[in-house]
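Every protein chain of the complex appears in place save one, which is left out.
Letters are used for the chains, namely A, B and C, taken in the order the chains are written, and counting of residues starts over at 1 for each.
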Amino acid sequence: MATVAARELVDGEVVFVGIGLPNLACNLARRTHAPNLVLIYESGAVGATPSRLPVSIGDPALVTGSLMVCGMADVFQLFLQNGRIEVGFLGGAQVDRQGNINTTVIGSYEKPTVRLPGSGGAAEIAIHAQRILIVAKLSPRVFPERVDFLTSPGQRVAKVITDKGVLERDPRTGELVLAALYPGVAVADVQAGVGWPLRANAPLARLEPPTTIELQLLRDVLDPKRLYLKS
Amino acid sequence: MATVAARELVDGEVVFVGIGLPNLACNLARRTHAPNLVLIYESGAVGATPSRLPVSIGDPALVTGSLMVCGMADVFQLFLQNGRIEVGFLGGAQVDRQGNINTTVIGSYEKPTVRLPGSGGAAEIAIHAQRILIVAKLSPRVFPERVDFLTSPGQRVAKVITDKGVLERDPRTGELVLAALYPGVAVADVQAGVGWPLRANAPLARLEPPTTIELQLLRDVLDPKRLYLKS
Amino acid sequence: MRDAVARLVRDGDVVVIEGFTHLISFAAGHEIIRQRRRDLTLCRLTPDLIYDQMIAAGCAKKLVFSWAGNPGVGSLFAFRRAVESGQLEIEEYSHFGMVARFLAGAARLPFWTLRDYTGTDLPRANPRIKSVTCPYTGEELATVPALNPDVTIVHAQRADAQGNTQVWGLLGVQKEAAFASERVIVVVEELVDERVIRSDPNRTLIPAAVVSAVVVEPWGAHPSYAQGYYDRDNDFYVGWEAISKERTQLADYLDEFVYGVQTRAEYMQKQPRLAERLRAGEQFSTGVNYGF
Partner (left out) sequence: MRDAVARLVRDGDVVVIEGFTHLISFAAGHEIIRQRRRDLTLCRLTPDLIYDQMIAAGCAKKLVFSWAGNPGVGSLFAFRRAVESGQLEIEEYSHFGMVARFLAGAARLPFWTLRDYTGTDLPRANPRIKSVTCPYTGEELATVPALNPDVTIVHAQRADAQGNTQVWGLLGVQKEAAFASERVIVVVEELVDERVIRSDPNRTLIPAAVVSAVVVEPWGAHPSYAQGYYDRDNDFYVGWEAISKERTQLADYLDEFVYGVQTRAEYMQKQPRLAERLRAGEQFSTGVNYGF
């Protein structure tokens, strides 16, 4: 997933980075095909080149040696609302057929079964970043027909990168459709993790497996303690 | 005038300072009875202790050794509109019976006889500072019944410090009335410089002449080149 | 700290302890717990461990927030138990919404305008998110109401005795929260001479004019961090998952590390290897010329 996400990034782009896999993906891209990627964290660090894998979005390693640190009012007003962010990464407890994301509650808002953390910056990232990439593992609980609570609208979702394949948003219908598969994965495997009848592009693209260099960077340099890499 | 203005300031107050006489008055007060006066310049220098007499409100000497430098958005939103400014100094080409000030045009706005500089920060200083002190020399042209253009409203004007006496705003009628005279000045001398029938408090206060220390500070320390002191 | 909290934080207050990951005043939160303040409305973008502890200790009546999790780790379980059982009132925004509330509060405007929330369920969950029509274009834009706390507490690297406060590294919304607040407590790693502040005035984030009290409390942000002083205690954040999950473990934690100490110095003495493990390395910036 980290490799596939990394390959979605174009050199020179300004990326709003979350913690975990998106952060890995961005730093992998910076060390391979996109050395001029500009990473912006919602904590206010711009152009960070962290010397260690940050555990939180406000890690001190994101500040030391960054190009700019600004207050959060500037992050949201001058960067995000201003339209300067080209790519935004989001995850979620639920992603629905239209690419909408829920990070607020499972069940009703008033009497939730599970109280999730809430929007954080996800609502405005989904509204203002020019292109949204979602990273999430497939499962029918995570990909329902409709989210219990709509935290982040799906309009700007470009791709959903999962552990079995990549979904794209059909610009006509707004629906997520299967666009590419990992080697050895069948359409039915993806359908098993999605709670609506999944349409598939024809022909389906084939995702290249990680190269030796990519694997080596991920395992030896970027996440040697396996904080985010599970395989 | 500088001495009279200085004596209006209370130790510890936060003062929005203009250039010229107000700046002299504030620095005189800081060196006599009000060492903890906090001077804020609209350029963004807070707690300045200029080592030379600043010619402009953005003089580099206001920055070096100040307590804080902030952008102008913060000056207007966080200090002024927030209500943190206790005293604001204003001057003007015209001051009228109600304490309104004109720094925009003489004549009509569309076809002015004289185009003045305009508001600068004067409109919002008059609206947000808790107490306004005006410093101006008496003359019927400067003190008309009504200003040609209302740049800064008079509601918060506390006193008008002139070269012959001090006017105060009557809180009931909003009208400027004579409150105090310099030694040797008669009521008629003040009336001669004011374009409306001037009412006078009874009894009139007497303004103490500058002390030796005040004169020495003004002439030898604060304005040795006589940039703003004319006498 | 004891005096500042006793004097400036009152039962029923709207309280803000700000700092985005960086510079969160755990020392002040612990003192508020020790002084058993009640019925507080706690506001923060990210409630973080400190509000999880204050909720567990019974200080909070209401929480105003935008992201309530343990960053990179998981849940805040005291918060979740309180919400899922209906014992804690909540008022929820997005980060931008909370930032905008502080901006309005700091500028003393009744509301702030932002382009946000279109297509989301957030305005349905929170009727205080409203809208306004642009007088120029006719567009409809989202609004949030100003947030003007009774008291805001911020941690910082250094301040002078008057309260002129300098911060570097992540700035969060501390400036806005301080200007929005009725009363402000600044907690610092170091009290410095006014000349230190005056030698670099562009670093001053909060001026003395808005500060009610300055408290010197080295390590007062732990397990949060202070750039240039000590690192974030990520192990503690990871460990909180297990403590927070069980009521009894959380109670034991509070007994030992909050109620069981009188001061932050005692808190540090209980954990003698903490300082050594987290003390910051050196990476100094170069000075700039303020001459003319």
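Brief remarks on what is shown
FYI, contacts are C-beta pairs under 8 Å (C-beta built on N, C-alpha and C of every residue); 3 or more make two chains touch, one makes a residue touch a chain.
Treat the numbers as computed from the prediction; the structure is a model and nothing was measured.
The shown chains contacted by the absent chain are A, B, C, with contact judged over the whole complex. When the missing chain is restored to the complex, the residue among C:149, C:169, C:207 or C:223 that touches it is C:169. Interface note: of A:14, A:72 or A:101, the residue touching the hidden chain in the full complex is A:14. When the full complex is taken into account, the listed residue touching the unshown chain is A:84, out of A:84, A:131 or A:219. Contact between chain A and the unshown chain involves residues 14, 38, 45-47, 60-61, 63-70, 77-79, 81-84.
Where chain B meets the chain that is not shown, the touching residues are 19-20, 42-45, 55-60, 63-65, 69-73, 76-77, 80-81, 104, 109, 111-112, 114-124, 127-128, 149-153, 155. The omitted chain makes contact with chain C at the following residues, 108-111, 113-115, 128, 130-137, 139, 141, 143, 145, 157, 168-169, 171, 196, 199-200, 202-203, 225, 227-232, 280-292.
Keep in mind that, in the parts below, only the chains that are shown with their structure count from here on.
The fewest steps needed to get from chain A to chain B, moving only between touching chains, is 2. With respect to chain B, maximal separation of chain centres occurs for A (centres as means of Cα atoms).
Counting C-beta pairs in contact, the chain pair with the largest number is A-C. As a whole-number value, the distance joining the C-alpha centres of chain A and chain B reads 58 Å.
Computed from the mean C-alpha positions, the centre of chain A lies at a distance of 28 Å from the centre of chain C. If each chain is reduced to the centroid of its CA atoms, chain B and chain C end up 40 Å from each other. Multi-chain contact residues of chain C (touching two or more other chains): 175. The multi-chain contact residues of chain B, meaning those touching 2 or more other chains, do not exist; every residue touches at most one other chain.
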